[in-house]
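Only a single protein chain was left out; the remaining protein chains are all shown in position.
Chain naming follows the written order as A and B, and within any one chain the residues start at number 1.
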Amino acid sequence: MERFEFNYPAAKPLAGRAEAGVVGSGDLEALYEPDTASALKIIVTTSVDGSHTLWQNFFNRLSALRELPAGRLDINDFGATPGVARLRIEQVFEEAENAN
Amino acid sequence: MSNVANNAASRGDYWFAELTKDATPVNGLCPSVKAADGKLNDQPVRFIAVVPDKNNQYPRAAGGEVGLLEGWNLAKVVNDVIDADANATTKRAIVAVIDVPSQAYGRREEAFGIHQALAGAAGAYAKARLAGHPVVGLIVGKAMSGAFLAHGYQANKLIAFKNNGVMIHAMGKESAARITLRSVDALEKLAATIPPMAYDIENYATLGLLSQLLDIADPDKATPDDISNVQNVVWQNIQDARKEGVSLSNRLGAENRASSQRVRQLMRQEW
Partner (left out) sequence: MPTDTDQSFIELSARQRARKLLDDGTFRELLGPFERVMSPWLEPQGIVPQADDGMVVAKGQINGQPAVVVAIEGSFQGGSMGEVSGAKMAAALELAAEDNRNGIPTQAVLLLETGGVRLQEANLGLAAIADIHAAIVDLRRYTPVIGVVAGTVGCFGGMSIAAALCSYLIVTREARLGLNGPQVIEQEAGIDEYDSRDRPFIWSMTGGEVRYHSGFVDALVKDSLNEVKDSVLAFIKAGVPATHRSDNYDYYLPKLTGFDTAQQASREVTEALFNREDRA
C-alpha cells in the first residue's frame, strides 16, 4: 500500500462536495471537497505498489484534458484501471458541480 | 491439551462438574448441553455448559461444537429461567461455563438453520441480561466465533483463565491462514503485532472486553483453593453486574477499543 500527494493549479472550486465509487477490487473511492485555494490537492492511497509514475502520468493527462477544480481530492484505490479511475473522478466532479 | 480429571469430556465439562457438585441438574436437555441450579454463597445460579457428546444425534457437533441442538437447547434452558423468575424481585444469575471450539460445520447444519439455532441462544442470553439476570461468562478453554456469540458473548461480565489453552477468536489458526493465503507461522507473527488479531489471551485482555483475567496454576487439575477462588470471583462479578446495569457499555473502556467509543460519541452528537 502506498500514498502519494499531487498538486495542480486550479482556478475555482466546484459547488459542493461529493463521493463516488467503492474500495472494491478493480475500483476506487473518490472524495472531493471544494476550497478557496487555487490548487487541487490530490491524495492517492493505493493497493498497487510502485505506481507513483502511473498516477503522476494519469493526472498530468487529466489536467491537460480538462480543467481541474480547486479543492481536495482523496482517492482510495484498489487496483482501478485508468479507465475506471477516470470514470470515478468524472463522476465525483459532476456530482460536486451539481451539489446543493 | 492436558488430560482432564474425572473422566470429563472437556475442560468445560470438568469445570461445570466442579461448580455444580451441590446443584440440581436440569433435565430434558440434549446430552451436549448441561445445566444445573445451584448457589454461589447466597446467590441462586443456573450454571450452563456445552460439552462434547460423541454420540451426538448430529455427528458434526460431537466434539463440543455448538450446533443445531445445542443452540436451541441453550435457548430453551435460558428462556426457562427468564420465565420462572418473571415475577421475582431478584432475578437469579446465569453462569455460562465456556469451552467451545467452534460452531458445527455441516450440510444438515446449514440446511436446517444453524444460524437460527445460534440466534436462539444468543437472543435468550441477551433477553435474560435485559430482564435483570446477571449473566457471567467463565471462559475456561476455547471461546470461538459463532459458538461464543451463542454461548457467552451476551454476558454482563466475562472472566477468562490466564492459560495457554484459553483461546478467544473469530476463526481458528489453520482456517484463517488458509483463507488469508498465509502459513500459520506467518499469520501468528502478523497477529502478534495487531492486538485484535492475536490468538493469546493476554492480547485479548487489552481489548477491554474481559472483566477479569484469572491466574490459575493448572485449570485441568484444580485445587480446592482454586475452585473456591473461582467461585468467589464469579460471585463478585454477579454482584457487580447487579449494580452496573443491563448494557454492555462496560466493554468500551480500553485504549485498543477507542474507536468503538468514539463512533458512539460522534453518532450521539449527530443523531
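Throughout what follows, a residue touches a chain if its C-beta (ideal position, glycine included) is under 8 Å from a C-beta of that chain, and two chains touch if they have at least 3 such contacts.
Values in this document were obtained by computation on a predicted structure and should not be read as measured data.
Asks: Over the full complex, note down every shown chain the hidden chain is touching.
Replies: In the entire complex, chains touched by the missing one are A, B.
Asks: Out of B:Arg11, B:Arg46 or B:His169, point to the residue that touches the absent chain in the complete complex.
Replies: Answering carefully, the residue with contact to the hidden chain is B:His169.
Asks: Would you indicate which residue among B:Lys34, B:Lys157 or B:Arg251 is in contact with the undisplayed chain?
Replies: Of the listed residues, the one touching the omitted chain is B:Arg251.
Asks: Can you say which of B:Ala23, B:Ala36, B:Ala49 or B:Leu68 touches the chain missing from this structure?
Replies: Considering the complete complex, B:Leu68 is the one touching the chain left out.
Asks: Considering the whole complex rather than only what is displayed, give the residues of chain A touching the chain that is not shown.
Replies: 1, 17, 19, 22-24, 27, 29, 31, 33, 45-47, 74, 76-78
Asks: Footprint of the hidden chain on chain B, which residues?
Replies: The missing chain touches chain B at positions 30, 57-60, 68-69, 72-73, 75-76, 79, 103, 105-120, 122-124, 126-127, 129-130, 145-146, 148-150, 153-154, 168-171, 175-176, 178-180, 190-191, 193-194, 196-198, 204, 207, 209, 247-248, 251, 256-260, 262-264, 266-268, 270-271.
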